[in-house]
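Complex shown without one protein chain; remaining protein chains in place.
For chain A:
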Amino acid sequence: MKLISEPYILLTITIGIYWLTKYLQNKTNSVFLNPILITIIAVIAILKAAGISYDTYHEAGKYIEFFLKPSIVALGVPLYLQISKIKKQVIPIVISQLVGAIVGIISGVLIAKWLGASNEVIISIAPKSVTTPLAIDISTSIGGIPSLTASMVVMVGIFGSVAGFKILQLFKVKNPMSKSLSMGTASHGLGTAQAMAISQRFGAYSSMGLILNGLFTALFTPIILALLGFI
């Protein structure tokens, strides 16, 4: 067993890189110093260079990942604090989520198809906008490859969290609820985490997007893929 594969050392490396990029990002305000993107790339590069498998890394990473589910439960707090505002907006929220779910499924599979993806990749990409456990369930039920779906969910999450708010700014979306809601719709937990980094109010709206798009995507994916003739 190499010294570097000890969990405490891997944890120190992971947390150290994250802290350093976060510190540098705050200092420089650079778009490229995104802590999550840099940390993932840097740790993968270190693991590959040292010949450490993901299974070995997971012995360390599981201690960080342990907090993931409790942190999603904790979203119940901002959701509770914003419940009266959400109630007033039920119809716009639900309709926008329907639109987002349908656009997400259709655009995901059609872009992949136009660029010549194989049928199994097309099917696996359909539920990419929703949270991992749900996406894997949907993928399995329509005959996709669950591990491929899981990796696309992560890619969508990273892209959304890194670029989401900038894209919304580019398209001049001003309303805070519209912005944060669509972050949860488009890039699930990671988009919500990014919204949460702005404020708890943003996090609450984003959670609504995460939940509703999850439900709608689960309902519509099999129907839309059948209508488009992929399954």
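The working rule: a contact is a pair of C-beta atoms (placed from the backbone, for glycine too) under 8 Å apart; a residue touches a chain by one contact, two chains touch by 3 or more; residues count from 1.
Keep this in mind: contacts and distances are computed from a predicted model.
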Select, from "Spore germination protein KC", "Sugar ABC transporter permease", "CidA/LrgA family protein" or "Cytochrome c oxidase subunit 3 family protein", the UniProt-recorded name of the complex's unshown chain. "CidA/LrgA family protein"
Of the candidates A:125, A:142 or A:224, the residue in contact with the absent chain is A:125
Option touching the unshown chain, where A:4, A:50 or A:158 are the choices: A:158
Extract the touching residues of chain A with respect to the undisplayed chain. 14, 18, 35-36, 39-40, 43-44, 47-48, 54, 57-58, 61-62, 64-65, 67-80, 83, 85, 89, 91-93, 95-97, 99-100, 103-104, 107-109, 111-118, 121, 125, 128-129, 131-134, 137, 145, 147-148, 150-152, 154-161, 164, 167-168, 171, 173-179, 181-183, 185-187, 189-190, 192-194, 196-197, 200, 203, 207, 209-211, 214-215, 218
